[in-house]
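Removed from the display is one protein chain of the complex; every other protein chain stays in position.
Let's turn to chain A:
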Amino acid sequence: MQAVILAAGEGSRLRPLTRSKPKAMLPVANRPIIDYVIEALLENGIRDIVVVVGYRKEDVIRHLNKLDAPIQVAVQERQLGTADALRAAQAEITDDFLVLPGDNYINAESIARIKEERNAVLVAEHPNPSNFGVVVIRNGIVREIIEKPEDAPTFTVSTGIYSFTPDVFSYLQTNEIPDALSAMIASGRRIRAIPADDWQDAVYPWDLLKLNSRMLRGIKPEIAGTVDASVIRRGAVRIGAGTTIGPNTVIYGPVTIGSNCNIGPNTVIMPDTSIGDRVVLEPFTYVADSLIMNDVTIGSHSRIVSAVFGQGCILADHTTTYPSASFIEVGDRVQKEEFGAVLGEGVRAAPFTTFKNCIAGNNVTVGEQKTVVGVIEDGTRVM
């Protein structure tokens, strides 16, 4: 059994976070999403893995090279669609194989359910089926796949995980895999629908927070680095090498902190928080339910709640992210969501900035004492 992981797409609905890396490389609980997919495959004894890369491929390849398992790489030059991506891997396929998106979480049990099938799709229930391919099933057999319908007839969606035989390549007429599936159904092939055990996608940036807290539930406590004796820890806490946790810091797990960070003294880190490498949290700062990527600096007396910070953000003292529900326009849709802030890479904020239900693009600069709301374009200066 082989597996093809599709990691070529940018994941444009997750902008601004996908500036320097594709969605599959976004860190969740301090590991790129694709790691969870690879791990689930390895747990099922599937070691012949091909990863299709494209958008920002250098970042993906560098990461794959560091893994223990030998993984083959196929390059999709232009990101035309999932079927086109699969064709990029065709030369490596000799056997029955699984296709998996590299940017969705999937557990090992789900893969165990589909790996014995030939021609099957893994399905799951989702409250917003309109973002996915909706699957109409009768007696366990797929009747129809409707891509991102306005009015979905059912809540059952395709996870994008398929089991195929090598002859699937003759059905890949268009650039999308669901079309191939429709063609197979039309020609009388039976495609089985297998319910997933645990699957989670992050469609929008704020979904990363849910995925993050889901993945933090699985972390193993481990303390490297220098932790002051007065630090109070509760629950599962991971601290990376070279990180210093200053006196009187309180950390309630599940929390993961990367390497070479400088935290405290007197900071508070509450559950469901991931902190990347080389992050600085200055004294008297409070962080909860957040995903802080590498090289972020957060000034003293800040309060960061329900926030996703892209790498290299530098936020001065008294920064606040203020979760509130409001309508956010993403692409051509308006959605009501509640979160504090999503900041792209390299956002800089002067002291006393408040982000309220805000998506700030890459390299946005914010002047002193501003309250920033809504969607801010890349490179904007808020004065």
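As a working rule, contacts are C-beta pairs under 8 Å (C-beta built on N, C-alpha and C of every residue); 3 or more make two chains touch, one makes a residue touch a chain; residues count from 1.
By definition in this document, contacts and distances are computed from a predicted model.
Missing from the rendering is one chain, named in UniProt as "Glutamine--fructose-6-phosphate aminotransferase [isomerizing]" (options: "Cobalamin B12-binding domain-containing protein", "Electron transfer flavoprotein subunit alpha/FixB family protein", "FAD-dependent monooxygenase" or "Glutamine--fructose-6-phosphate aminotransferase [isomerizing]").
Of the listed positions A:Arg62, A:Lys148, A:Arg190 or A:Arg234, the one in contact with the omitted chain in the full complex is A:Arg62.
The chain that is not drawn here is touched, among residues A:Met1, A:Val75 or A:Ala183, by A:Val75.
Residues 19-20, 53, 56-59, 61-62, 64-66, 72-73, 75, 242, 260, 278, 295, 311-312, 314, 346 are the ones on chain A that touch the missing chain.
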